[in-house]
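To start, the structure under review is shown below, and the notes come after it.
With one protein chain held back, the other chains of the complex are shown just where they sit.
So, chain A:
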Amino acid sequence: MLYRENGQFKTSYRADLQIFPILQDRWTILALLAFAFLVVPSFASDYYFRAILIPFLIMALAALGVNILVGYCGQISLGSGAFMAVGAYGAYNFFVRIPDMPLVPALILGGLCATAFGIVFGLPSLRVKGLYLAVATLAAQFFADWMFLRIKWLVNDSPSGSVSVNGLQVFGLPIESGVSKYWFCLTVLCIVALLAKNLVRSAIGREWMAIRDMDVAAAVIGIRPVYAKLTAFAVSSFIVGMAGALWAFVYLGAWEPAAFNVDVSFRLLFMVIIGGLGSITGAFFGAAFIVVLPIFLNQFLPFAASLVGLSVSTEAASHAELMIFGALIVWFLIVEPHGLAKLWSTGKQKLRLWPFPH
(Lines give C-alpha, C1' and ligand atoms only; values in the text may rest on other atoms or scores of the structure.)
Protein backbone atom coordinates (compact mmCIF):
# COMPACT_ATOMS: atom_id res chain seq x y z
CA MET A 1 0.00 0.00 0.00
CA LEU A 2 2.71 2.44 0.96
CA TYR A 3 5.21 1.12 -1.51
CA ARG A 4 3.59 2.00 -4.77
CA GLU A 5 4.49 4.25 -7.65
CA ASN A 6 0.96 5.26 -8.60
CA GLY A 7 0.87 8.92 -9.45
CA GLN A 8 4.61 9.26 -9.85
CA PHE A 9 4.88 10.40 -13.45
CA LYS A 10 8.16 10.82 -15.20
CA THR A 11 8.14 13.66 -17.66
CA SER A 12 11.78 13.75 -18.68
CA TYR A 13 14.47 11.25 -19.64
CA ARG A 14 16.47 12.48 -16.67
CA ALA A 15 13.72 11.48 -14.31
CA ASP A 16 13.33 8.16 -16.06
CA LEU A 17 17.03 7.35 -15.72
CA GLN A 18 17.35 7.86 -12.00
CA ILE A 19 19.04 5.17 -9.93
CA PHE A 20 15.98 4.94 -7.73
CA PRO A 21 12.98 5.71 -9.89
CA ILE A 22 10.49 5.25 -7.06
CA LEU A 23 10.12 8.06 -4.58
CA GLN A 24 9.85 5.71 -1.60
CA ASP A 25 13.20 4.16 -2.54
CA ARG A 26 14.87 7.53 -2.65
CA TRP A 27 13.56 8.40 0.77
CA THR A 28 14.58 5.03 2.17
CA ILE A 29 18.10 5.40 0.85
CA LEU A 30 18.40 8.91 2.23
CA ALA A 31 17.13 7.73 5.58
CA LEU A 32 19.51 4.78 5.50
CA LEU A 33 22.46 7.05 4.73
CA ALA A 34 21.47 9.45 7.48
CA PHE A 35 21.14 6.51 9.83
CA ALA A 36 24.55 5.13 8.86
CA PHE A 37 26.34 8.46 9.04
CA LEU A 38 24.65 10.09 12.01
CA VAL A 39 22.67 7.64 14.12
CA VAL A 40 25.01 4.64 14.17
CA PRO A 41 27.98 6.61 15.58
CA SER A 42 25.84 7.87 18.42
CA PHE A 43 24.98 4.47 19.84
CA ALA A 44 27.46 1.90 18.54
CA SER A 45 30.27 1.00 20.93
CA ASP A 46 33.92 0.92 20.06
CA TYR A 47 33.73 -2.84 19.69
CA TYR A 48 31.01 -2.59 17.02
CA PHE A 49 33.05 -0.10 15.06
CA ARG A 50 36.39 -1.83 15.24
CA ALA A 51 35.32 -5.45 15.05
CA ILE A 52 32.11 -5.53 13.04
CA LEU A 53 31.19 -2.37 11.18
CA ILE A 54 34.61 -1.49 9.78
CA PRO A 55 35.40 -4.99 8.46
CA PHE A 56 31.86 -5.16 7.09
CA LEU A 57 32.25 -1.88 5.21
CA ILE A 58 35.64 -2.79 3.80
CA MET A 59 34.55 -6.27 2.76
CA ALA A 60 31.42 -4.81 1.18
CA LEU A 61 33.69 -2.57 -0.86
CA ALA A 62 35.81 -5.53 -1.91
CA ALA A 63 32.71 -7.58 -2.75
CA LEU A 64 31.48 -4.69 -4.87
CA GLY A 65 34.71 -4.87 -6.85
CA VAL A 66 34.54 -8.63 -7.23
CA ASN A 67 30.92 -8.39 -8.26
CA ILE A 68 31.78 -6.14 -11.17
CA LEU A 69 34.14 -8.76 -12.50
CA VAL A 70 32.27 -11.93 -11.57
CA GLY A 71 28.68 -10.79 -11.44
CA TYR A 72 28.54 -8.23 -14.23
CA CYS A 73 31.20 -9.44 -16.62
CA GLY A 74 31.02 -13.17 -15.87
CA GLN A 75 34.77 -13.60 -15.42
CA ILE A 76 35.12 -15.93 -12.44
CA SER A 77 38.10 -14.88 -10.38
CA LEU A 78 39.86 -16.57 -7.50
CA GLY A 79 42.55 -13.91 -7.37
CA SER A 80 40.67 -11.27 -5.41
CA GLY A 81 42.87 -11.78 -2.35
CA ALA A 82 45.88 -11.05 -4.52
CA PHE A 83 44.33 -7.83 -5.81
CA MET A 84 43.67 -6.81 -2.23
CA ALA A 85 47.25 -7.60 -1.28
CA VAL A 86 48.63 -5.61 -4.21
CA GLY A 87 46.44 -2.68 -3.22
CA ALA A 88 47.56 -2.91 0.41
CA TYR A 89 51.27 -3.27 -0.23
CA GLY A 90 51.15 -0.76 -3.09
CA ALA A 91 49.54 1.84 -0.90
CA TYR A 92 51.99 0.94 1.89
CA ASN A 93 55.00 1.54 -0.34
CA PHE A 94 53.71 4.91 -1.49
CA PHE A 95 52.83 5.78 2.08
CA VAL A 96 56.22 5.03 3.67
CA ARG A 97 58.53 5.90 0.81
CA ILE A 98 57.16 9.33 -0.06
CA PRO A 99 57.50 11.74 2.85
CA ASP A 100 54.24 13.23 4.08
CA MET A 101 52.19 11.15 1.70
CA PRO A 102 48.51 11.82 2.42
CA LEU A 103 46.31 8.82 3.05
CA VAL A 104 43.71 9.23 0.29
CA PRO A 105 46.15 9.53 -2.62
CA ALA A 106 48.08 6.57 -1.18
CA LEU A 107 44.90 4.50 -1.23
CA ILE A 108 44.12 5.55 -4.78
CA LEU A 109 47.67 4.80 -5.92
CA GLY A 110 47.41 1.42 -4.22
CA GLY A 111 44.21 0.84 -6.16
CA LEU A 112 46.00 1.78 -9.37
CA CYS A 113 48.77 -0.74 -8.62
CA ALA A 114 46.06 -3.36 -8.26
CA THR A 115 44.55 -2.17 -11.55
CA ALA A 116 47.81 -2.79 -13.38
CA PHE A 117 48.19 -6.17 -11.69
CA GLY A 118 44.58 -7.03 -12.50
CA ILE A 119 44.97 -6.17 -16.17
CA VAL A 120 48.06 -8.35 -16.45
CA PHE A 121 46.31 -11.29 -14.86
CA GLY A 122 43.15 -10.50 -16.81
CA LEU A 123 44.92 -11.14 -20.11
CA PRO A 124 44.25 -14.89 -20.02
CA SER A 125 40.53 -14.07 -19.93
CA LEU A 126 40.80 -13.27 -23.62
CA ARG A 127 41.51 -16.91 -24.32
CA VAL A 128 40.01 -18.93 -21.48
CA LYS A 129 36.63 -18.83 -19.81
CA GLY A 130 34.71 -20.08 -16.81
CA LEU A 131 36.46 -22.60 -14.62
CA TYR A 132 39.62 -22.40 -16.69
CA LEU A 133 39.81 -18.69 -16.00
CA ALA A 134 39.17 -19.28 -12.31
CA VAL A 135 42.24 -21.48 -12.22
CA ALA A 136 44.25 -18.92 -14.19
CA THR A 137 43.36 -16.20 -11.70
CA LEU A 138 44.34 -18.55 -8.90
CA ALA A 139 47.82 -18.11 -10.33
CA ALA A 140 47.54 -14.42 -9.49
CA GLN A 141 46.84 -15.41 -5.90
CA PHE A 142 49.86 -17.67 -5.64
CA PHE A 143 52.05 -15.19 -7.44
CA ALA A 144 51.09 -12.42 -5.01
CA ASP A 145 51.68 -14.72 -2.02
CA TRP A 146 55.10 -15.53 -3.36
CA MET A 147 55.92 -11.92 -4.26
CA PHE A 148 55.16 -10.42 -0.87
CA LEU A 149 56.93 -13.20 0.99
CA ARG A 150 60.08 -13.14 -1.13
CA ILE A 151 60.71 -9.67 -2.52
CA LYS A 152 62.11 -7.80 0.46
CA TRP A 153 61.87 -4.41 -1.20
CA LEU A 154 58.08 -4.59 -1.30
CA VAL A 155 57.85 -4.97 2.46
CA ASN A 156 60.33 -2.16 3.10
CA ASP A 157 63.04 -4.68 4.10
CA SER A 158 61.13 -5.76 7.16
CA PRO A 159 62.92 -8.93 8.31
CA SER A 160 59.75 -10.73 9.31
CA GLY A 161 57.68 -9.60 6.32
CA SER A 162 55.19 -7.93 8.59
CA VAL A 163 54.59 -4.24 8.05
CA SER A 164 52.57 -1.58 9.81
CA VAL A 165 51.41 1.97 9.34
CA ASN A 166 50.46 4.66 11.76
CA GLY A 167 49.60 8.34 11.92
CA LEU A 168 46.71 8.04 9.47
CA GLN A 169 44.95 11.31 8.72
CA VAL A 170 42.70 12.85 6.14
CA PHE A 171 42.83 16.62 5.61
CA GLY A 172 44.49 17.00 8.99
CA LEU A 173 41.86 14.97 10.82
CA PRO A 174 43.35 11.92 12.54
CA ILE A 175 41.84 8.54 11.60
CA GLU A 176 42.45 6.88 14.95
CA SER A 177 39.19 6.46 16.80
CA GLY A 178 36.65 3.83 15.84
CA VAL A 179 34.13 6.46 14.75
CA SER A 180 36.54 8.31 12.49
CA LYS A 181 37.64 5.07 10.85
CA TYR A 182 34.01 4.13 10.37
CA TRP A 183 33.13 7.44 8.79
CA PHE A 184 36.13 7.25 6.54
CA CYS A 185 35.34 3.74 5.31
CA LEU A 186 31.67 4.57 4.92
CA THR A 187 32.47 7.64 2.84
CA VAL A 188 34.78 5.70 0.56
CA LEU A 189 32.22 2.92 0.23
CA CYS A 190 29.36 5.31 -0.61
CA ILE A 191 31.39 7.13 -3.24
CA VAL A 192 32.61 3.91 -4.85
CA ALA A 193 29.17 2.31 -4.70
CA LEU A 194 27.63 5.31 -6.44
CA LEU A 195 30.32 5.29 -9.12
CA ALA A 196 29.97 1.55 -9.59
CA LYS A 197 26.22 1.74 -9.86
CA ASN A 198 26.47 4.39 -12.54
CA LEU A 199 29.16 2.47 -14.32
CA VAL A 200 27.09 -0.68 -14.60
CA ARG A 201 24.15 1.36 -15.90
CA SER A 202 26.25 2.99 -18.58
CA ALA A 203 27.32 1.71 -21.98
CA ILE A 204 30.37 -0.05 -20.59
CA GLY A 205 28.27 -1.83 -17.99
CA ARG A 206 25.93 -3.10 -20.66
CA GLU A 207 28.93 -4.32 -22.63
CA TRP A 208 30.08 -6.28 -19.59
CA MET A 209 26.68 -7.85 -19.19
CA ALA A 210 26.49 -8.67 -22.87
CA ILE A 211 29.86 -10.42 -22.62
CA ARG A 212 28.64 -12.27 -19.55
CA ASP A 213 25.42 -13.44 -21.14
CA MET A 214 26.85 -14.57 -24.47
CA ASP A 215 30.24 -13.38 -25.58
CA VAL A 216 29.92 -14.53 -29.18
CA ALA A 217 26.64 -12.68 -29.63
CA ALA A 218 28.15 -9.62 -28.00
CA ALA A 219 31.06 -9.68 -30.41
CA VAL A 220 28.67 -10.00 -33.32
CA ILE A 221 26.80 -6.84 -32.36
CA GLY A 222 30.04 -4.89 -32.20
CA ILE A 223 31.26 -5.17 -28.62
CA ARG A 224 35.00 -5.63 -28.40
CA PRO A 225 35.55 -8.53 -25.98
CA VAL A 226 39.15 -7.48 -25.32
CA TYR A 227 38.13 -4.00 -24.26
CA ALA A 228 35.12 -5.11 -22.23
CA LYS A 229 36.92 -7.87 -20.36
CA LEU A 230 40.02 -5.85 -19.58
CA THR A 231 38.04 -2.83 -18.40
CA ALA A 232 36.07 -5.12 -16.11
CA PHE A 233 39.33 -6.48 -14.71
CA ALA A 234 40.72 -2.96 -14.34
CA VAL A 235 37.71 -1.44 -12.59
CA SER A 236 37.20 -4.48 -10.41
CA SER A 237 40.79 -4.75 -9.28
CA PHE A 238 40.95 -1.01 -8.62
CA ILE A 239 38.05 -1.26 -6.20
CA VAL A 240 39.33 -4.49 -4.66
CA GLY A 241 42.78 -2.94 -4.32
CA MET A 242 41.37 0.07 -2.51
CA ALA A 243 39.51 -2.29 -0.21
CA GLY A 244 42.75 -4.18 0.42
CA ALA A 245 44.52 -0.96 1.33
CA LEU A 246 41.72 -0.02 3.71
CA TRP A 247 41.72 -3.51 5.23
CA ALA A 248 45.44 -3.22 5.92
CA PHE A 249 45.66 0.44 6.89
CA VAL A 250 42.42 1.03 8.71
CA TYR A 251 41.35 -2.35 10.04
CA LEU A 252 44.50 -4.34 10.80
CA GLY A 253 47.10 -1.58 11.16
CA ALA A 254 49.86 -4.18 10.94
CA TRP A 255 49.69 -7.09 8.56
CA GLU A 256 51.57 -9.89 6.85
CA PRO A 257 51.00 -11.53 3.45
CA ALA A 258 48.86 -14.22 5.13
CA ALA A 259 46.20 -11.57 5.77
CA PHE A 260 45.42 -11.76 2.03
CA ASN A 261 45.75 -15.47 1.39
CA VAL A 262 43.60 -17.66 -0.80
CA ASP A 263 40.95 -17.89 1.93
CA VAL A 264 40.18 -14.23 1.36
CA SER A 265 39.66 -14.89 -2.34
CA PHE A 266 37.22 -17.67 -1.57
CA ARG A 267 35.37 -15.61 0.99
CA LEU A 268 34.98 -12.77 -1.50
CA LEU A 269 33.62 -15.15 -4.10
CA PHE A 270 31.15 -16.55 -1.55
CA MET A 271 30.07 -13.02 -0.68
CA VAL A 272 29.29 -12.30 -4.30
CA ILE A 273 27.48 -15.57 -4.90
CA ILE A 274 25.45 -15.44 -1.71
CA GLY A 275 24.82 -11.72 -1.94
CA GLY A 276 23.72 -11.89 -5.53
CA LEU A 277 25.66 -11.98 -8.77
CA GLY A 278 25.35 -8.81 -10.75
CA SER A 279 23.85 -6.65 -8.06
CA ILE A 280 25.32 -3.73 -6.15
CA THR A 281 23.04 -4.34 -3.18
CA GLY A 282 24.15 -7.95 -3.19
CA ALA A 283 27.68 -6.95 -2.25
CA PHE A 284 26.37 -5.47 0.99
CA PHE A 285 24.21 -8.47 1.82
CA GLY A 286 27.01 -10.88 0.99
CA ALA A 287 29.56 -9.01 3.08
CA ALA A 288 27.18 -8.88 6.01
CA PHE A 289 26.55 -12.60 5.70
CA ILE A 290 30.18 -13.66 5.49
CA VAL A 291 31.73 -11.13 7.89
CA VAL A 292 29.11 -10.71 10.55
CA LEU A 293 27.47 -14.12 10.74
CA PRO A 294 30.49 -16.12 12.04
CA ILE A 295 31.20 -13.50 14.70
CA PHE A 296 27.55 -13.40 15.60
CA LEU A 297 27.27 -17.20 15.80
CA ASN A 298 30.46 -17.37 17.82
CA GLN A 299 28.93 -15.15 20.48
CA PHE A 300 25.34 -16.19 20.10
CA LEU A 301 25.76 -19.97 20.44
CA PRO A 302 27.27 -19.94 23.97
CA PHE A 303 24.66 -17.35 24.95
CA ALA A 304 21.80 -19.40 23.51
CA ALA A 305 23.10 -22.52 25.22
CA SER A 306 23.32 -20.71 28.55
CA LEU A 307 19.65 -19.78 28.25
CA VAL A 308 18.73 -23.44 28.34
CA GLY A 309 21.26 -24.11 31.08
CA LEU A 310 24.00 -25.67 28.98
CA SER A 311 27.58 -24.54 28.69
CA VAL A 312 29.32 -24.76 25.35
CA SER A 313 33.09 -25.02 25.16
CA THR A 314 34.96 -22.69 22.85
CA GLU A 315 35.86 -25.66 20.72
CA ALA A 316 32.29 -26.86 20.31
CA ALA A 317 31.13 -23.32 19.56
CA SER A 318 33.67 -22.88 16.79
CA HIS A 319 32.91 -26.24 15.27
CA ALA A 320 29.18 -25.53 15.46
CA GLU A 321 29.83 -22.14 13.94
CA LEU A 322 31.55 -23.72 10.95
CA MET A 323 28.81 -26.30 10.54
CA ILE A 324 25.93 -23.86 10.77
CA PHE A 325 27.71 -21.47 8.47
CA GLY A 326 28.31 -24.18 5.90
CA ALA A 327 24.75 -25.44 6.15
CA LEU A 328 23.39 -21.92 5.68
CA ILE A 329 25.50 -21.44 2.55
CA VAL A 330 24.14 -24.67 1.06
CA TRP A 331 20.63 -23.79 2.08
CA PHE A 332 20.86 -20.36 0.48
CA LEU A 333 22.29 -21.71 -2.73
CA ILE A 334 19.45 -24.21 -3.02
CA VAL A 335 16.59 -21.99 -1.94
CA GLU A 336 17.75 -18.73 -3.45
CA PRO A 337 20.44 -19.31 -6.08
CA HIS A 338 20.33 -15.69 -7.15
CA GLY A 339 21.45 -14.56 -3.74
CA LEU A 340 20.11 -12.41 -1.00
CA ALA A 341 19.72 -9.46 -3.35
CA LYS A 342 17.15 -11.43 -5.36
CA LEU A 343 15.27 -12.24 -2.18
CA TRP A 344 15.24 -8.56 -1.42
CA SER A 345 13.94 -7.54 -4.84
CA THR A 346 11.31 -10.28 -4.77
CA GLY A 347 10.18 -8.86 -1.46
CA LYS A 348 9.99 -5.40 -2.95
CA GLN A 349 8.07 -6.67 -5.93
CA LYS A 350 5.53 -8.33 -3.68
CA LEU A 351 5.19 -5.17 -1.64
CA ARG A 352 4.38 -3.21 -4.78
CA LEU A 353 1.42 -5.47 -5.50
CA TRP A 354 0.29 -5.89 -1.93
CA PRO A 355 -2.51 -6.33 -0.93
CA PHE A 356 -3.80 -7.33 -4.37
CA PRO A 357 -1.40 -9.88 -5.77
CA HIS A 358 -2.02 -11.19 -9.20
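In the analysis below, a contact is a pair of C-beta atoms (placed from the backbone, for glycine too) under 8 Å apart; a residue touches a chain by one contact, two chains touch by 3 or more; residues count from 1.
Everything below uses one rule, namely that contacts and distances are computed from a predicted model.
K.L.:
Of the candidate names "Glutamyl-tRNA(Gln) amidotransferase subunit A", "ABC transporter substrate-binding protein", "Ferredoxin" or "Alpha-E domain-containing protein", which one corresponds to the UniProt protein name of the undepicted chain?
P.N.:
Its record in UniProt gives the absent chain the protein name "ABC transporter substrate-binding protein".
K.L.:
Specify the residue from the set A:35, A:227, A:296 or A:354 that touches the hidden chain.
P.N.:
A:296
K.L.:
Out of A:8, A:45 or A:202, which residue would touch the omitted chain in the full complex?
P.N.:
A:45
K.L.:
Considering the whole complex rather than only what is displayed, give the residues of chain A touching the chain that is not shown.
P.N.:
Residue positions of chain A that touch the missing chain: 45-47, 50-52, 55, 96, 145, 149, 159-162, 164, 166-167, 176, 251-256, 258-259, 261, 295-296, 298-300, 303-304, 306, 313-315, 317-319, 322, 335-336, 343, 346-347, 350.
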